[in-house]
Structures are given as C-alpha cells and as structure tokens.
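Every protein chain except one is present and positioned as in the full complex.
This part shows chain A:
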C-alpha cells in the first residue's frame, strides 16, 4: 500500500543544508495502521509533507522513494496521490479557512479529485457528516467554521479526509488541540471509520497512550532516522532501543517524577556523526560515534537500530 524506502530529505537554505530525514523506511500494508512517534524536531512533519506532496521550499530528496500502490509519488508529480490520501491535520481551529462555508471547502477538494457532479458530492458530504456524527448534517454544509466547536471541526476534517474515498488516511496528531474527553471521542471515531472502511492509517503522535489505542505497529523516529519499529504492543511492552526505553520510562503515565532524557534533539544542521542518539545515550560506546548503526531485524517483525539493545540502562539514566 504505502512504502517508504530509504528516504533522505534535506533542506537547503542560506544557513546550510539541514539533514531532516535519513534512510527512513517503513511500510503500511492495506488496512494496516502505523504510528510514527518521536520528539519535536525528529522529522515527523517533514515525513508527512513528503507523503502528501507539499514539501517546504528548498527541500530535496537525494535518495529514496515513496511508493503508493506501487507508484512513486515522490518523483512523479502526475501520479501524485492527492485525493487518494486523506489528510487529517493537527489543529482543527486553524486548518479551516474562516471565510468559507464548511461544505464549500470540502466540495473544492472533491471538485478536483472525486468523480461525479456537485449534487453527488453534496450528498456524499452529508452522508459523511452523518458518519462522523456531526449534528444537523444538512445544515452543517452551509455553516462557517467558527460556528462549530473544536471537536466538531475535527469531525468535519475527518469527513473531508474521507471525501474522495481514499485508501490511506494520514493523521497529524489529530487530537492534541482538543480536550481529553473530545480526544477520546475523536480517536474512537477514527478507529471505527478505519476499521469499517478497511482504510490504511498513518498516525503521527507523541502520545504513547494514543498510539496504543489506534495503531497496530509503530515506527520510532529520532533525529530523522528510524530508531526502532515493530508491532505496537511489543515495542511498548519491551522496548529495545535505548531511546525508546528512556522515552517510555519518562512517560508521565509510567513514572511518578517528571524526569526526562538529558540533552536535546540535535539541530538538523549539526547532526552528530555515527548514531545520532549517542551524545545522549547512557550506554554509548566509542564505536557508536563512528558509523550509523544499521536497522537490525529481530524476531516478531521488529527491527532496531542499535547493536547494544540488550545492554541494560543504568539506574540514573533519566534526569
């Protein structure tokens, strides 16, 4: 369905070339759900933008490919997957244009990417509004974004993502801007729609709780590289990469004190050599600084980019 293969993304600017993503690979099978986790600045947004075909200015992809249904959507602009990939953005408050009616904003997407007449499209939208449980589906077409609550707007955007019958839905932390109750409802809705319609889902988040409830598998990114990947349950219960282990250990749900991983994610213009995590890693050895560790396959469909994944972490690893 969606295959990202050895993707490199760099952004050239006056201040130099920033390595945003390096050798990122993962695949989502038809009907599969994949979560992408990582701290801010790890390259999640750039990955999403590459898939959606809206790369920022100056972005280059010297290596790698993104295949959607076997077509390379990265280089072949004509085969662009717009319309075939639904997108649910992060902030429902800012993602709708305040001066256009909700219905018109979705109709514009369908006008370009869905077959059928305007009347067909309207009928389809009302049907989708009903599916996402938006109150008064017919009236909602003619309302402006500010006349909806945050949760309703996210429902609206989910409906928009489904408008052109996509095979894959890409969601960028779709619940971070919402309160906890609404968050739960939106996640339940998304999960139900994905299951009912047999959609594939790529879900970006930094919340492990959300991850566990929505995604079958997970890819952990650190500073633009894949640190670890595998089925969500197994990765969360038994993390292998020191970064994942520390990230999970400092999750507020799991530890009483609000500790964190010492140091910060390196700037994209000044990536350390070798393993990008080694300056912050409590079990780093001298050879970690020489060559980037390859992603090693483990049993159970897992893979980890750390040769020392069996070394236990010291007690005082978090600060």
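One rule holds in what follows: contacts are C-beta pairs under 8 Å (C-beta built on N, C-alpha and C of every residue); 3 or more make two chains touch, one makes a residue touch a chain; residues count from 1.
Keep in mind that, in the parts below, contacts and distances are computed from a predicted model.
Hidden chain, UniProt protein name from the list "Secreted protein", "ABC transporter permease", "Biotinylated protein TB7.3" or "TonB-dependent Receptor Plug Domain": "ABC transporter permease". The missing chain, though absent from the display, is touched by one residue of A:97, A:264 or A:290; that residue is A:97.
In the complete assembly, the contact with the undisplayed chain comes from A:109, out of A:109, A:167, A:187 or A:246.
Screening A:52, A:141 or A:283 against the full complex identifies A:52 as the residue touching the chain left out. Screening A:26, A:68, A:87 or A:243 against the full complex identifies A:87 as the residue touching the chain left out.
For the chain left out of this panel, the touching residue among A:7, A:42, A:132 or A:160 is A:160.
Mapped onto chain A, the interface with the missing chain covers residues 49, 52-54, 82-83, 87, 89, 91, 94-100, 105, 108-109, 112-113, 144, 146, 160-161, 164.
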